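Every protein chain of the complex appears in place save one, which is left out.
This part shows chain A:
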Amino acid sequence: MTKKKLLMGNEAIARGAVEAGVKVAAAYPGTPSSEVFSTLARFAKEYGYYAEWSVNEKVALEVAAGAAYAGARAIVSMKQVGLNVAADPLMTLAYIGIKGGLVIVVADDPGPHSSQNEQDTRKFAQFAKLPVFDPSTPQEAKDMTIAAFELSEQTKLPVILRPTTRVCHVCQDVVMEEVPKKDQAFVFEKDPSWVIFPSLAYQKHIWLNEMQEEIAAAFNYSPFNKLVLKNRTGVVTSGVSYNYVREALAQLGQEVSLLKVGTPYPLPEKPVLELLRNVDRLIVIEEQEPVVEDQIIKIAWKNKLNHSISGKNDKLVPREGELNVDKVRAILAGFLGVEDKTTAEQSPPPPLPARNPVLCAGCPHRASFFAAKEAVKGKPAVFAGDIGCYTLGVAPPLNAMDTCLCMGASVTIASGLSKVESGVKHLAFLGDSTFFHTGLAGLVNAVYNNADITLVVLDNSTTAMTGHQPHPGLPCTATGVNDKVISIAEVCRALGISLVKEVDPYNLAEAVDAVREAVDFTGPAVVIMKRECVSLVKPAKICWVTDKCVGCKVCMNKLGCPALVPAGEKVIIGATCTGCGVCRQVCPADAIEEVAK
């Protein structure tokens, strides 16, 4: 009997890499990709491969590429915006090529659920001229991972696997195959072709362009592309949209000629032409950009086929947000000219409370933001933010974030603002992991160019938002112990920053004083707010409200901690309290006490 196991899409990709005999894995976490690598890290010792959390995606890709230069199979994983950070090595790696299979897993987040944009990695693959697989289920993601390693070695090119949130975070009963045992020695063979140079780039560019046609031709026979002809109406779909199309057709009781695309770039011509020759019109249903659609229009034009091709170009399929069965059913009903029988209407519900994500009860970032706001009270100030849990500091009542752009941009946006806005204090906020990711380069720049900014490092000793991964400032690596912990404070001092303060944000008075001193200092200054993430510690105490409470609700209205709940005219503290004691320090009636748990 085949062995099946419930695996999340990301775990299935990791399993695929293990079954493919991966030797090196590297990543920087980012939703929805993080579990690809955390799973690989978990099994690294058992299956004997190397795994590292790298400081950022560019570094991760280069580490993996180095291993692949020597002939080892390597995998690197990141979220869609991580590929922007890794774009520099990616674009030229396509010219240079690799020897061992190199699979780049880039998880897209249509919606977006947990991202700052909706960029489509299939489009990026097309730009980089690299083949890309687009899985529809965890099982297919696993199968495609193995196929991607093989294709990478056949073509000598890195191959991109692009799952979306609804593959990454979907669990399925996945078939587990044997893991081959192979002991291999790898040797980097020196050759001028590893050294990119203008004249070599030109030659390699010709080769890369030729490869596009070769790969498209190979994809003509890929098992991940499936054509089923039924009638003269065609539907083409890619990735998870395939599931939505099948279910929507079943709900509508309709049949069409259906082409499922698993390799959206380079799009194979054969199945597309076969479909075009057997239908009168077709619609392309894919999430995000018209990657498949534009290529089909080109294939039709090249072959002088004058079909009506619907999709994004005639605005039948949205380019923004996630698709689902309900959206696809409405699109197909319109396209097919059939009625979309919606379910019985319920009476509209009463007003529902807004429930946006907030910082956890007792989150040290809340205390840090509150302290920083107190410190600049009465002074014009801009708070430049960054990417992490602390982006939630933007929410009321903290309202403690004026800008957020991308990883590491807090320091640099604040620096830029400081050069043009006079009489305003510029503060930048980033986390410890973001500091090492791209914040450090911005800080070096701020010192070099003497930017008058205050950097507040929200150091919670982890990469919290993506599931608590380690980083160079912690005593652990992805798979073991790190005995070379890099101190953020020491790094800042070594850069020549003369005002570097380390404080505990739970001590509000001290934290306020530290930020005030840093803000009043001319030139770059750093305050490190040091307190472990509440999800990582077991609270020793809790807070409770005594009968001294006067019902002013200052604690709730200033802090917005989810453990503080209104109870009639007063406030009570709920079970999620972690005993941080910050509300006790803001209570004007001295009505909150801390007690042992």
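As a working rule, a residue touches a chain if its C-beta (ideal position, glycine included) is under 8 Å from a C-beta of that chain, and two chains touch if they have at least 3 such contacts; residues count from 1.
Note that contacts and distances are computed from a predicted model.
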**OP:** Would you mind picking the UniProt name of the chain not drawn here, from "Elongation factor 4", "Pyruvate/ketoisovalerate oxidoreductase", "Recombination protein RecR" or "Xanthine dehydrogenase small subunit"?
**Re:** "Pyruvate/ketoisovalerate oxidoreductase"
Original post:
Pick from A:Lys45, A:His113 or A:Lys548: which residue touches the chain that isn't shown?
Top reply: A:His113
**OP:** Just name the one of A:Val325, A:Val444, A:Leu474 or A:Ala589 that touches the chain not displayed here.
**Re:** A:Val325
**OP:** Tell me which residue among A:Asn356, A:Ser422 or A:Thr522 touches the hidden chain in the full complex.
**Re:** A:Asn356
Original post:
From the list A:Thr121, A:Asn243, A:Gln288 or A:Thr578, which touches the chain that is not on show?
Top reply: A:Asn243
**OP:** Spell out, residue by residue, where the missing chain touches chain A.
**Re:** 4-6, 31-32, 113-114, 136-137, 166, 169-173, 240, 243-244, 246-247, 250-251, 324-326, 329, 342-344, 346-347, 349-360, 389, 392, 395-397, 465, 556-557, 560-562, 564-566, 575-576
